[in-house]
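Entry: chain A
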Amino acid sequence: MRRSHEPIFWSLFGAGGMLSALVGPALILITGVLAPLAIVLGPDALGYANMLVFVHHPLGKLAVLALISLFLYHGCHRMLHSLHDLGMHAGRGAAVFFYGFATAGSLVCAALLFTIGF
Partner candidate 1 sequence: MSRYKPTLKTYRRPMAGWWTKNPFYVLYMIREGSAVLLAAYALVLLVGLARLAQGEAAYEAWRAALASPAAIAFHVVAAIVVAYHSVTWFGVMPKTAPKLPFPARLVTIGGIAAAVVVSIALVVVIAGATR
Partner candidate 2 sequence: METINSDIVIVGGGGAGLRAAIAVQEADPRLKVALVSKVVPMRSHTVAAEGGSAGVIRDDDSLDNHFDDTVSGGDWLCDQDVVRYFVERCTEEMVRLEHWGCPWSRKDDGSINVRFFGGMKVQRTWFAADKTGFHMLHTLFQTSMQFPGIQRFDEFFVAELLVEDGRVQGVLAIEIATGKFFLFRAKAVILATGGAGRVYSQNTNAGIVTGDGMGLAYRHGVALRDMEFVQYHPTALPGTGILITEGCRGEGAILTNKNGYRYLQDYGLGPLDPWPRPKAMELGPRDRLSQAFWHEERKGNTIATRHGSAVNLDLRHLGAKKIHERLPLITEVAKTFAGIDPVHEPIPVRPAVHYTMGGIATNGRTETTLPGLYAAGECSSVGIHGANRLGSNSLSEIVVFGRAAGENAAAYVRTQSAAAPASLERQAQAAAARLEALHQHERGERVAVLREAMGECMEKNVGIYREESGLAEACSTLAELRTRWRAGIKLDDRSRAFNTEWLSAIELGSMLEVAETMAHSARERRESRGAHVRLDQYAERDDENFLVHTLAQRRGDDAPAITQQPVVITTSAPRTRSYGGAGTKAILT
């Protein structure tokens, strides 16, 4: 039997799953509901200035990269397996597509964080 390379992706999936389980619902509420509707938070909580300060800080950069990249890996991993669960055996191509997508997203994210500067 061939050794599976799943440990790489499973680790990323697991990290994303853990992160999203801990902060996912709150973060979605904050950026998608509370901030836009200014509930609990101030109207400019996610304003341009605030966000710029945040992503200029190395820890802020790391947080953004971790969130976006790991969420993508987590999501793509599950979507790949769901295809199989639904009876669509797309084979290696599907794996390349999904993990490629998550990797590309992560790289774009890193590049953006870099362009925004320190």
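Candidates were picked such that all candidates are chains of the complex that A comes from, given by their letters.
Simple rule for what comes next: a contact is a pair of C-beta atoms (placed from the backbone, for glycine too) under 8 Å apart; a residue touches a chain by one contact, two chains touch by 3 or more; residues count from 1.
Only a predicted model underlies this, so the values are computations on that prediction, with no experimental measurement involved.
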| request: Quickly now, which of 1 or 2 touches chain A in the complex? Give its number. | output: 1
| In the complex with candidate 1, residue positions of chain A that touch it | 14, 16-18, 20-37, 40-42, 44-48, 50-52, 55, 64, 67-68, 71-72, 74-79, 81-82, 85, 87, 105, 108-109, 112-113, 115-116
